[in-house]
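A single protein chain has been removed from this complex, and every other one stays in its place.
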Amino acid sequence: MVVEQQLLPYFQWLLTGGENSLGALPSFFFVFLGVAMAALVIGFAIAASRYGILRGGDVTYKTVSEGLSELLQTAPRRVWAIARLAIKESMRRRVAVALGVFFLVLLFANWFLSTNHQEPARLYLSFVLTASTYLVLGVALLLSAFSLPNDFKTKTIYTVVTKPVRAGEIILGRIIGFTIVITGLLAIMGVGSYIFVVRSLDHSHTVELESFQVVTGPAGEDAGKKGTTSRDAGHRHELTLDAEGNGETTVENGHTHAIESIGENKYRVSPPLGFIRARVPQYGKLRFIDRSGAAKDTGISVGSEWTYRSFIDGNTPATAIWTFDNVSDAVDPKPPEAERSLPLSLIVRVFKTHKGVIGQALQGTIQLRNPESQLTSEPLPFDAQDQQVDDIDIPRKLLSQSRQEIDLFKDLVSKDGKIEVLVKCLDRGQYFGFAQADCYIRHPDGSPIASFAKVCVSIWVQAVIVVSVGVTISTLVSGPVAMLFVVGFIILGFWRQDFVDIATGKSYGGGPAESVVRIATQANVMVQLEDTLLNNLVSGFDKYFAKPIMWAVAQTLPDFRSFSTVRYAADGYNVPWDRVFQDVTVCLGYVIGLSILGYFLLRTREVAK
Amino acid sequence: MSEEIILQTRALSKVYRDFWGRQKVRALKGLDLEVRRGEVFGLLGPNGSGKTTTIKLLLGLLFPTEGEALVFGKPASDVAKNERLGYLPEESYLYRFLTADETLDFYGRLFDMPSDVRRQRIDELIEMVGLQKARKRQLQEYSKGMTRRIGLAQALINDPELIMLDEPTSGLDPIGTREMKDMILRLKDEGKTIVMCSHLLADVQDVCDRIAILHQGELKELGRVDELLKVADVTQIRAKNLSVDCQQELRDVISRHHGELVSLDNPTTTLEELFLDIVRDSEARPGRRAGVK
Partner (left out) sequence: MNSNNSFFRKMVYLLILMMVAVPIVWLGRPSSPGDQGGKLAQERTEARLGQADLGAIDPASETIRLATLGLRGIAVTMLWNAANNYKKTEDWTAFQSTLEQLARLQPYFVKVWQYQAWNLSYNVSVELDNVRDRFYYVKQGIEYLMDGIGYNRDHPRLLDDLGWFTGNKVGRADEHEIYRKLYKLDEDLNPNDDPTLRDNWLASKHWYEQAVASVDEKGQSLSTMNPTTFFDSPARSQISYAEAIEEEGIFGETAKRAWRDGGRLWKEYGEREMPSTDDFMIKLVDENKWKLEAARLRNELDALDPGIEAKMKEEAQGQLTADQRRVWEALPADPSADEQKWHTEALGLMDVSVPKIAARIAKDKPENAAKAQSLAAQIEDANRRANLISSNRDVANYEYWRIRCDLEQSPESLKARDFAHQAEKRFAEGDPEGARELYEQSFVEWGKALDQFPEMPRDSTTGGDLMEFIEDYAVVLEQLDLSLEDEEVANRFVLWELLEINDQQRKFAGAIEAYKARKAGMPVPKRAEPGDAAGPNSLINPAEAVPQ
């Protein structure tokens, strides 16, 4: 799986952050402070224009101080009453239609998806999960953006705000209510999706008896049979059976079947196995040694536009070295202690400068090294399987380079639990490419259903943020405007990085005003604009006005893309809890921040206007 | 009636502005009012006179441009005042997809009432407004009168000390109107303070202790209904079964005492008379009418 951004442990993420980032809590604090200051200034400006400077100040002070005390008076029962109302309203507004649409989408999905792919599970999972995401976001958008404006329009809000209900409770209650609705929707969609994927991928084969060839063991005894299965769902497997007639098929289209003998020439083929997985990787830290033996942070580039992986040259000292922490023989505690191994998974990207022998894989070696004592194991050769996850179990009993017997967990793991994995390419003139996530210690697979549920949580998080934004903004503007605002918010959220790149001048073509000029004059982004007064004004506007505003807005935008954990499920990896907790925390941050903002917006609004 | 002031406005003004902040309408100009505990206070005025604006300002639905509105001695924008207040809006602005039970339950929860108290209160109110048979039906199936009654029930859910009624009888048939008026009087008997606004003079006359008459945002008349309607220099004679001769005799008597006979016919609703008088007067000579306290 491609991991371009390393996932930080939860508390590090929350408090201190990574190398180039601030902790989530401090940055929330800063953004909160920034928004609060901006709101205060704007609020005062409006109050001053309405009541004069002195009284305006007084009004502002009162609003803020009352607001703070009212926030403390929030009563769960009132919040719950509003939440229940929101749920009933959603029901009335035919949220069920979304479910209908969803099942219709599933019904028609087979038109566009086929199981006849190398990774059908990936296609199916990403399709249903993406469809669920868009549907749920759409529902969240429609529910939240139109609810309050509708109350204003029908004036039902009059009877509500003349009760001792606080503005914050109206906001929070709605967010909670719609969240509950979305949770329900998502639960149904999630179960539906899972069943759909499993059912769609389900197929069985029969064993083709005429394809059987008897396999004989070294002593000429009957060691089983080889053959193929029937062709179903666009593929067939090869199979090997032991002498009792039980066995397994080869992996085709990302799955296998188990075969069980049930009497003379009768076999039972299991449903597909391994379609939906939840691998649990433990990532290490990657560094390189180049061809001259010098330590480097990255390998060499082979000229690929995508710089995710970097490469080592074959048959030179060039090495990719991963350092893993917390290594012990307890990674997979099932086998007896003496037979435990270090389960590694390795993804190799092969780059060839010549064809080599066609049909023959390149060779590489793996060595393990103790980072303290530098004791190194003898190289274990492997065949490079380009762009595939290769599961390699390194046995406990190994030989050192001086061919002495050593124990992996006792001799190669340092006292603080670290081990180094060294990978080399053996073929001269050929290259292996690696990224940090390409080698990991493989813990026993997690439950695919649990992982799938965690993906749903990440969709849920996105929807809750949309609901919060929708409810908050709808205190201020009418329904359609609120909807457009939230759509804009979602779009900017999905393209946040591009937005930030424009704001920070990383992307070509200048800011918004300059782009308008470029479009009008048909000057492409690489052309230097002429040094005229107008152009200078335009770029000055961008530089001193538009871009700072864009930057400020970007600080409050969530990065919707990074919330999406669909990739994890699609690629067959377990969604880590750190990821889930981070997402939920961010979501909580938005709910709290937006509820407070929404409180003041609603509180300072003339309800009856 | 005690002397405790429940509701007070001081130089209350409201200017409606458009989107750009330009002045559009001066809806209320320097209103001073006081309502004491236990009285039924009527706000009277033609459409657009500012009575609904006054109610909304008192409820905190609008913010005053100048002056202040105090309810229970607190600014109208203070949410805490709502604990002791009930409000029946002009039309029942209720959620049409809720049933009567659910509606009352919802508003009960907004008062943070514990569930047993809420249940009991809902039963009482449903019975009081006579909706026992319709309590499980959605409000969208209700008739106008039923909607009005459930609206009143929700206004009373918290057993409020102060009840604001905006056009309480609008859209009701004569029986409904009668029932509403009876209800108001009953509430008054229970010691509630009631502020109502209406343009239906008969209603106001029947139930209100004191009234304020507004026109074009200005207070025109304020006082006890009986006092306001007493016109000192006019004597009205009402009699039954008078013969033509007798009527002539009466005319003679009046002329003998240097009186002037104004009319001798069936009397009109006198409040209407007063009201129209004020409106006419106000339109002829804009500004505050003399004699208002």
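Per-chain numbering from 1; labels A and B assigned in written order.
Just so we're on the same page, a residue touches a chain if its C-beta (ideal position, glycine included) is under 8 Å from a C-beta of that chain, and two chains touch if they have at least 3 such contacts.
These numbers were taken from a predicted model, which means no experiment stands behind them.
The chain not shown here is touched by just one of A:199, A:334 or A:354, and that residue is A:354.
Contact with the chain not shown here comes from a single listed residue; of A:143, A:342 or A:384, that residue is A:384.
Touching the chain that is not shown, out of A:89, A:169 or A:427: A:427 (per the contact rule at the top). One of B:26, B:84 or B:137 touches the chain omitted from the figure, and that residue is B:137.
Although one chain is not drawn, the whole complex shows that of A:24, A:123 or A:597 it is A:123 that touches it.
Summarising the interface, chain A meets the missing chain with residues 2, 96, 100, 103-104, 107-108, 110-114, 116-119, 122-123, 126, 231, 234, 236, 305-306, 308, 349-350, 352-359, 361-363, 384-387, 427-430.
The definition used in the following text is that only the chains that are shown with their structure count from here on.
Centroids built from CA atoms put chain B at 61 Å from chain A. Only residues 49-50, 66, 70, 75, 77-78, 80-82, 84-85, 88-89, 92, 154-166, 606-609 of chain A touch chain B when the two sit together in their complex.
Of all residues in chain B, those touching chain A in their complex are 16, 21, 56, 59-63, 78-80, 82-83, 85, 87, 89, 91, 93-95, 97-98, 102, 106-107, 109-112, 151, 154, 158.
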